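With one protein chain removed, the remaining protein chains of the complex are shown where they sit.
Entry: chain A
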Amino acid sequence: MTITLTKADMVEHLFDELGLNKREAKDLVEMFFEEIRDALETGNHVKLSGFGNFMLRDKTQRPGRNPKTGEEIPVTARRVVTFRPGQKLKQRVEEYGSSGA
């Protein structure tokens, strides 16, 4: 079974490690993700050293298909977020090896 980390676990972690109260910890976790969204929403890349970079890309319109019906529909131009893991995270994850997941 895969273990999933959620915001509730993060709140618990800040409570355990730093002694922030639950309210403060919850606000901080919420605001952390909101600041990243906000930066990306205003056209800024977000670089978190040791973890990775959230990068923005503008994609032009391209031909696409409805995979069910085979009908051709254009994929409209859009802006997307991509995540590029940092060297440190990549290394740590690689060490998890080839089993599982």
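Note that a residue touches a chain if its C-beta (ideal position, glycine included) is under 8 Å from a C-beta of that chain, and two chains touch if they have at least 3 such contacts; residues count from 1.
The rule we apply is simple: contacts and distances are computed from a predicted model.
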Chain excluded from display, named as in UniProt, from "Heme exporter protein C", "4Fe-4S ferredoxin-type domain-containing protein", "Integration host factor subunit beta" or "histidine kinase": "Integration host factor subunit beta"
Hidden partner chain, residues of chain A it touches: 2-7, 9-10, 13-14, 17-18, 20, 24-25, 27-29, 31-33, 35-37, 39-52, 54, 56-58, 77-83, 85, 88-90, 92-98, 100-101
